[in-house]
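Every protein chain but one is kept in place in this view of the complex.
Chains: A and B, in written order; residue numbering restarts at 1 for each.
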Amino acid sequence: MSNAQAQKSVLWDWLTTVDHKKIGIMYLVAGGFFFALGGLEAILMRIQLMFPNFDFVTAQTFNELLTMHGTTMIFLAAMPLLFGFMNYIVPLQIGARDVAFPFLNSLGFWLFLFGGVLLNLSWFLGGAPDAGWTAYVPLSSEYSGTGIDYYVLGLQISGLGTLIAGINFLVTIINMRAPGMSMMRMPLFTWSSFVASALILFAFPALTVGLLLLMLERLFGATYFAVDVGGNVVIWQHLFWIFGHPEVYILILPAFGIFSEVLSTFSKKRLFGYSAMVFATLIIGFLGFMVWAHHMFTVGIGPVANAIFAVATMAIAVPTGIKIFNWLFTMWGGRIQFTTANLFAIAFIPSFVMGGVTGIMLATSAANYQFHDTYFVVAHFHYVIIGGVVFGLFSGAFYWWPRMFGYKLNETLGKWFFWLFLFGFHLTFFVQHFIGLMGMPRRVASYLPGQGIDELNFVSTMGAFLMSVAFILLVVNVIVSVKNKSEADPWDGRTLEWAIPTPTPEYNFAQTPLVRELDALWYEKTHGNGKIKAAEPLDDIHMPNGSILPIFMSLGLFLASFGLIYQVHPVTIIGLAITLGAMFIRSIKEDHGYHIHKEDIKKEEGVG
Amino acid sequence: MAEAVKHEQTLPSHPEKATLEGKNKFLGFWFFLGGETVLFASLFGTYLGLRNGVADGPTSQDLFHLDLVFIMTMILLTSSLTSVFAMINMKKGNFKGLIIWMWATVFLGACFLGFEIYEFIVYVDYGLGFTTSAFASSFYTLVGTHGGHVLFGILWISTLLIRYRKAGITLTNAPKFYVASLYWHFIDVVWVFIFTVVYLMGV
Partner (left out) sequence: MDPHVTDPSAPLKGKPSKKAERQLAREGKQQIISFVFMIFLTSIAFLTVASDTIPNRFAIPFILIIAAVQVIMQLYYFMHLNERGNGWTNIMLWTGFFVAALTVATLMLLIGVTKY
């Protein structure tokens, strides 16, 4: 039975794969592409704002660029890139052979990709969405073109994929842990992925409903947001932010997890205050659901309501502070190695704290009336998202690259990349605090000269150019380092993912590992013979079969979306029929997978 | 193979959770229902926020009749009981009982759906179109999403029943039937809130 696997072509293998490692890599590739696209959109905006009254792009194009930049970066770049790491690393860190639902894992990826492609096709088919990534009604319901239809359906499809991925990670982490891997022995990256997945589970349904309502309003004439027939526009804002605020924690928590791994590995010390870190992660996740109205302080929901949400928002600073101090104490007295991964982790701390401080300023609801919708807000959220999430992604990339691709990224180029990016980032966004305080509103396509913001805008654009140069260096690094083969455990790692041979075998662990302590591999290095003990004798390994059905399910929804947007309902029906048909086949066809034989495993592992 | 037969003949006390796949499916489906809770809460909230926004259209007091809703509630409640019976039969190893009670569930679900469609037609005739007012849109969206769940449940359970009509209880289909019955109970849970919040509070 196992022989049938070897004969597939490479392309077919990747299209049908249900292997969490390959899906992780596909998330990284697709996410990386959208990251570059979102970055390009940002650069075009910064060029437009380089000089007052500049005519580089039209105001309409500018609106489309700013909408697509935000939407792409959040939904199609940051989240998929994190999913890439979560997919590849979490099963390895808990000693599992795969995720709980390999088929759904693949479905989640393809839904995300088709949703992302659908959203971006709007550029060529009548203009991209132009109502901001928040798509507030009635601007998005009554005054926007077909771009918003692409936004609604593209995000609906990719959001479905995200929800599936979230459930998958939750079940994987609960049910698939190796013997001895209790919850309180899980590496912090796994813990933060777990909490982020729970946030996905409870936050995304609100977005699903919000997008559904907006779609019904735009395409079928429903009247939830039409004030003249009893509608209310604040409902959209609530639904969007009930999802939207947890979303930023969905992004930042896995990044926190990455920093915890990296700082502890490169300080050669156990993470300081492990249980406090876990507790802080849970508290942040919990509080993350009770603060969304701080995005709506100026809407007019009332002073008491504003005060409650302001206090809840400020409370989040406490668990976050616990984390910051624990990272500092992890480094304290450690033998710190300044690798690129660790440089990003160290630079994250001050950068993110700055974003946190402006966050507290914005949470002060009275002062928020001044800051609202100015560049001060833009500076704040880029400090937390770039200084937190993007630094985390780069740190994780340099740290896990040898595990995922079998080669090490060049450290010299990496350090050039780090310094250029760090400098460019602060240059771009630090000045935006002052631009905002001087009164420049966000989302404007141009500004008049002589208001004291010309030079600052120019400086900001220069910083953006530096960041692009840095990003190009990263791409170069990825290509030129290919020959730089890496051993299995290049960083003297502490956790299970470094205990297996490289390249990672299809079945991950020939024998399910036995975990005896937090930082399982480090424990064996210091208390044992440096090898992880096995929890079972070597035996045949059961593997799931690949499937092409996820692509068809996603393709069906993709087609149906076009039918809905252009009101050609035969196409809608055909699309939905493809999706339901694929689900039907999946339901009636029993597929019990195949086995890799003991002898083949012995051969591959080089034993016997 | 002889050895294997000996193995698989024993009926575990929880056939739906006897394999790792079954355990995963069980847990994953419960989590999905946790997410569905928020989905329906968003729809309930929207309805409650907009239910007085009737514009020139009919109000809930003009439309709702308790007798029809009462019948629908009883049907759905009973279908919940029949799916419980199906699960008891599955655990007893009585495949025939499982199939019969599941078909009863599907039948009751179809009756419920029929009444709901009838109800919507009556309302539309009365002048409550989907686009008439914010109340109308949010009412049809909430109750319609529930009805859509009922429809999906009927299709899903029928597919399982036809596919496994002769298979007997196996380690593969036990979890499938089990999560389908969980789904069905959840539909009933949502309906309890719909008849209370929408109909009883709207008369």
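Keep this in mind: a residue touches a chain if its C-beta (ideal position, glycine included) is under 8 Å from a C-beta of that chain, and two chains touch if they have at least 3 such contacts.
Just so it is clear, the model here is predicted, and its values are computed rather than measured.
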item: Residue among A:Leu139, A:Ile174 or A:Leu219 that touches the chain left out of view; value: A:Ile174
item: Contact partner of the left-out chain, one of A:Arg46, A:Arg177 or A:His238; value: A:His238
item: Residue in contact with the excluded chain [from A:Glu142, A:Asp373 or A:Glu590]; value: A:Glu590
item: Interface with the unshown chain - residue positions in chain A; value: 170, 174, 198, 201-202, 206, 232, 234-235, 238-239, 242, 289-290, 293, 299-305, 540, 542, 590, 592, 595
item: Residues in chain B touching the chain absent from view; value: 1, 3-5, 7-13, 15, 19, 27, 30-31, 33-38, 40-42, 44-46, 48-49, 66, 69-70, 73-74, 77, 80-81, 84-85, 88, 91-93, 95, 167-172, 174, 182, 185-186, 188-189, 192-193, 195-197, 200-201, 203
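As a convention for this text, only the chains that are shown with their structure count from here on.
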item: Euclidean distance of C-alpha centroids - chain A vs chain B, Å; value: 33
item: Of all residues in chain A, those that touch chain B in their complex; value: 100-101, 163, 167-168, 170-171, 174-176, 201-206, 208-210, 212-213, 216-217, 220-224, 226, 228-232, 235, 238-239, 242, 584, 587-588, 590, 592
item: Contacting residues of chain B [partner chain A, same complex]; value: 20, 23-24, 27-28, 31-32, 34-36, 38-39, 42-43, 45-46, 49-50, 52-55, 130-138, 141, 156, 159-160, 163, 172, 176
